[in-house]
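Just one protein chain is left out here, and the rest sit where they should.
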Amino acid sequence: MILRDPVHGLVAFEGDEEQIVVSLLGTPEVQRLRRVRQLGVTSLAFPGAEHSRFAHALGAAFVMKQLLVRLRAIHGPLPDHQRVSEERAREALAAALLHDLGHGPLSHLFEEAIPGAPAHETWTERVVLDPSTAVNRVLSSVDPGLPARVVGLVHGRHPLPYLARAVSGELDVDRCDYLLRDAHATGVRYGLYDLDWLLRSLRFAPDAGASAPALAIDGAKGLPAIEAFITARLFMFQQVYLHKATRAAEWMIRTVLARAVEVLRAGGRLDDVPPAVWSAARGEPIALGDYLELDDGVLWNAMHAWERAGDPSLSDLAQRIRARALFKTLELFGEQATADGRERVIAVARDVARSRGFDPRTHVGLDVASVEPFGGEAAPLMVVYAKGPARPLHEVSFLLGRLAGQVLSRVRLVLAPELRDPVIHALGL
Amino acid sequence: MILRDPVHGLVAFEGDEEQIVVSLLGTPEVQRLRRVRQLGVTSLAFPGAEHSRFAHALGAAFVMKQLLVRLRAIHGPLPDHQRVSEERAREALAAALLHDLGHGPLSHLFEEAIPGAPAHETWTERVVLDPSTAVNRVLSSVDPGLPARVVGLVHGRHPLPYLARAVSGELDVDRCDYLLRDAHATGVRYGLYDLDWLLRSLRFAPDAGASAPALAIDGAKGLPAIEAFITARLFMFQQVYLHKATRAAEWMIRTVLARAVEVLRAGGRLDDVPPAVWSAARGEPIALGDYLELDDGVLWNAMHAWERAGDPSLSDLAQRIRARALFKTLELFGEQATADGRERVIAVARDVARSRGFDPRTHVGLDVASVEPFGGEAAPLMVVYAKGPARPLHEVSFLLGRLAGQVLSRVRLVLAPELRDPVIHALGL
Amino acid sequence: MILRDPVHGLVAFEGDEEQIVVSLLGTPEVQRLRRVRQLGVTSLAFPGAEHSRFAHALGAAFVMKQLLVRLRAIHGPLPDHQRVSEERAREALAAALLHDLGHGPLSHLFEEAIPGAPAHETWTERVVLDPSTAVNRVLSSVDPGLPARVVGLVHGRHPLPYLARAVSGELDVDRCDYLLRDAHATGVRYGLYDLDWLLRSLRFAPDAGASAPALAIDGAKGLPAIEAFITARLFMFQQVYLHKATRAAEWMIRTVLARAVEVLRAGGRLDDVPPAVWSAARGEPIALGDYLELDDGVLWNAMHAWERAGDPSLSDLAQRIRARALFKTLELFGEQATADGRERVIAVARDVARSRGFDPRTHVGLDVASVEPFGGEAAPLMVVYAKGPARPLHEVSFLLGRLAGQVLSRVRLVLAPELRDPVIHALGL
Partner (left out) sequence: MILRDPVHGLVAFEGDEEQIVVSLLGTPEVQRLRRVRQLGVTSLAFPGAEHSRFAHALGAAFVMKQLLVRLRAIHGPLPDHQRVSEERAREALAAALLHDLGHGPLSHLFEEAIPGAPAHETWTERVVLDPSTAVNRVLSSVDPGLPARVVGLVHGRHPLPYLARAVSGELDVDRCDYLLRDAHATGVRYGLYDLDWLLRSLRFAPDAGASAPALAIDGAKGLPAIEAFITARLFMFQQVYLHKATRAAEWMIRTVLARAVEVLRAGGRLDDVPPAVWSAARGEPIALGDYLELDDGVLWNAMHAWERAGDPSLSDLAQRIRARALFKTLELFGEQATADGRERVIAVARDVARSRGFDPRTHVGLDVASVEPFGGEAAPLMVVYAKGPARPLHEVSFLLGRLAGQVLSRVRLVLAPELRDPVIHALGL
């Protein structure tokens, strides 16, 4: 198979071990990812951000293919059982392609809004392991143990820990692809870094114990490449992933979904309710088949139907989100951003909402986001030199040493535009 | 308003006359374009081609903004009434944004498949002129004559013909944007050309009659820019727009829609039929509101429901398209590609289909595409020099002189994969 | 060795067979190419065009490395002696790096202006074969026959004709690199094409005789890639290589050099005359060592000294070229561009020059350029399909069929700016 990709150019999966990618692409579970946008509702703020999880999954598998080339160029000194065999390569490619297979619609909104809904990682595991899925059949037909090993990789567990971290770690194929792809689609240039150079900078840490060699950065060649990779992610968080309009839209949709479940639980009637939402409303577990029926279109379709809901708050929010009449945000700083401060602020804002005839639970709220752009992993990335011991990246890097462990956070009040000025006044902002 | 666009970078609409763009973006009719992909089902062949008509509409308006800057830099010698006034600029920007407003879902498939469905240009006109739409209200509130003038521009009619051709002509803002955007999204690099240089190459033809100055290319600076623009379009047709997998998918969806209408007309029952399709099935005109409810998601949702249709051909096709189990194509050349030849070929292929138990109308068919990449316009693009008369581009250009009037065509048999080998055998291919 | 290249990104020569590139890069003859600009005086018209032949030579070797990967992916069906052995690869890499080794300074100006000066291809051969050069020593130390085989490749002769054509042919590594590099440096975007896709499109023609398999284009995947490659070259000729300011500057420098030789032959005195020019003036052959001393800096230095020459025409031209006070051009069309017409035009122009006190041989002249962008090769590029015979590219390609054999030509009068208006008047232009 040979494809054009806007990020990686010519993407080919042709070798024997790469046939697993071609086979998996033919399954309905992977095809479903075409109907889920990688960045959820981000296109409401960045009109170009319309790319799907399908394109990203393909890209992640392609980065893995390139990484395997590098691994094989450097695995010579390792004992046989720690090298990248064809079998290991096959499961790594499959895991890269499938790492987000269980992702719900509209980014993380579904799992966050629906009470009791399992996280997407759990769904990935279920899809891969359940014998009813085509993905499971494809994997099992190669080797009955393959589904379990792929799930292990996705969860960061594998006999070769360096492969596990390449699927899920601080420097994994997921991030390698999404930073470039999200930058390409949004037009934000800050997510760019040099993938070829980064892969070329990888070495096995020489002093790693025989049981678990780890990938490390070549200090002589690779520092700027890894620094640019880490700062690219920081920039994307600041510029795109935590963008106020996107966050406001996400808050609105979470509220719509949660309110719809409440309405249903209270015996209310809503049209076009997806079976998975029905199950959640009834407090029943969501069936795998029902979950896989969910995609962006299904949720948008439901929210469109709910514009005519009897519940006025639900109806109002559903209308606003479709018309892109987004809520406003007020960022909180200093004392107001502390745990106590937020409580006082939201209480004031809810009073204002109530006094103006708005539902204080659906038309005003808090949105708290926080991320640690670098250094959160238990085992830090290591840097190796021609001589001397491997050293942690944060000790070696001029730039990253200053970033390590720092937390970037945004605390925002989200509220209907009609409430913005009165709330500002009430809070004395 | 200031936005990031992956194609044009920083896109701003801030001047007084540009407020019309901001106002129109707030209407539900323009927001609907977010739910229609620019290239329909092309993402089945080029995974990156997931961009919406909304992003393209914004881009076209931005190209118009840049074109207006150029026009004002060169309109000095024209009499006042032929210059770009603020009023003219406003209607040009609105027309650029709205030029595809009436586009149906899934590219041209809806209007081609549904018997009696008006073309998308007609719907654009209706949306703009109908007083019930928000777009009409925005335009009318500026000037009651504005909707009609915008429609005129979209149809290529205007007191300033050079503006009309800039909205709809061989070198219009639509093409200027879509070539770059489709190239960016698909990763096909052949659609690139130099927009800045092309705009900068525009002049008013000096010998144009006083009643209608026309834009022309500066022969000293602009030939390669316009040549690259024309060949970019040729390359995009060859590589993307006429790609065999896309054309096969489009053929399948047209067949699904047409068959669904037949089923309904015959009194069959189908779930999730959009009201617009119901109207068509009943032979009634489609109401504007029903048309505007259509988008890619609505049609995909309907086709998903029709996987369970009683009609086996409809059900089969619907299942295949969702699973991306696309039909195959056989390109016809020489005698077989002539009008008579095609008839013989399709007759043979249908016989094979019938003998194998497939419906010869839904599982085999002809797909004929033809395009004239350059030279089809009544009034050719002219080239001007410091001295001497303006000359037609095809006379001046080494490359385009050889392309003018040539027709690129593709004649293909489209058929279920199961039929491919038997049909090849029967046709002796 | 691992390098950053602005065109190809990460450029590495690390394998055993690639060591030849590293060794050759260390020779003074290859290092000399750092002092010769790839596009001569083109930077007078395109300020960015300052890249050296050294950078291009490296790039051509890197394209060869990538081509070898492709050749080895497809050479399986060939008999052993026709495959790419390590030995063949080594000579192909060396030939790619050295293909322009004998290039003189300032593009082709030296060999065109100095009477009796051998062409640069001859100098390449001499440098490679002469036992006194470091290049020869490096090659011979690997294999005494290597210098001769490398020369053969550069001249298009080799036991594997497909390798010879890859070094010197319609689709060779030289063109593959220079189109991209010249486009990158000038900022002209028309020289871009998709190198990865083009290489991936190569196949061996199945029906080629056993004695000489030829590379061909895969008709199913590669047509747009090769079409874009060919038109890129056409665009670069139109836009850059035949640019009027560059051509005028080149005409001036050729005239300076030729006049300097005349002055020296007549016993005149000039400062800073390079030994190679002295030899030419004396009618003696140029010694290899003297030739290798020539570079752009040496010639610019000499021309700077000649600003103080006793010969007023020489002095005047030398001053103008350093100050970038370039001559003007008048392009001739129709009858005036024919062989007879040109003679009449130049005679008139020279009369004007004479009557105004200018030397008619140094301050006015003709510049004739002509190029066949496609189809000039004896053995046409072939296109292969899954079925059926290979077909010539010009028969298969919609675009190229129309270009094949067409000649692009520019006939220009070059003259001092002071003469422009009087000559236009005298010619009735």
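For this structure, a couple of remarks:
Which chain is which? They are A, B and C, in the order written, and residues in each are numbered from 1.
Note that in this section a contact is a pair of C-beta atoms (placed from the backbone, for glycine too) under 8 Å apart; a residue touches a chain by one contact, two chains touch by 3 or more.
For clarity, every value in this text was computed on a predicted model and none was experimentally measured.
Of the listed positions C:Phe13, C:Phe54, C:Tyr178 or C:Phe374, the one in contact with the omitted chain in the full complex is C:Phe54.
Per the touch definition above, the residue from A:Glu227, A:Glu250 or A:Asp359 contacting the chain not shown is A:Glu227.
Touch with the chain that is not drawn comes from one residue among C:Val63, C:Leu106 or C:Ala185, which is C:Ala185.
Between the chain not shown and the residues C:Pro6, C:Pro206 or C:Pro389, the one that touches is C:Pro6. Taking the complete complex into account, residues 188-190, 192-194, 223-224, 227-228, 231, 234-235, 238-239, 387, 398-399, 402-403, 406, 408, 429 of chain A touch the chain not shown.
Residues of chain C that touch the chain left out of view are 3-7, 9, 26, 28, 31, 34-35, 37, 43, 46-48, 50-52, 54-55, 58, 184-188, 296-298, 300-301, 322-325. Not every partner is drawn; the one left out touches chain B at residues 2, 4, 9-10, 12, 194, 196-197, 200, 221.
We take it that only the chains that are shown with their structure count from here on.
Core chain by CA centroid proximity to the global CA centroid: B. Between the Cα centres of chain B and chain C there is a gap of 43 Å. With centres set at the average Cα position, the gap from chain A to chain B is 34 Å.
If each chain is reduced to the centroid of its CA atoms, chain A and chain C end up 50 Å from each other. Within chain A, the positions touching two or more other chains are listed as 4, 9.
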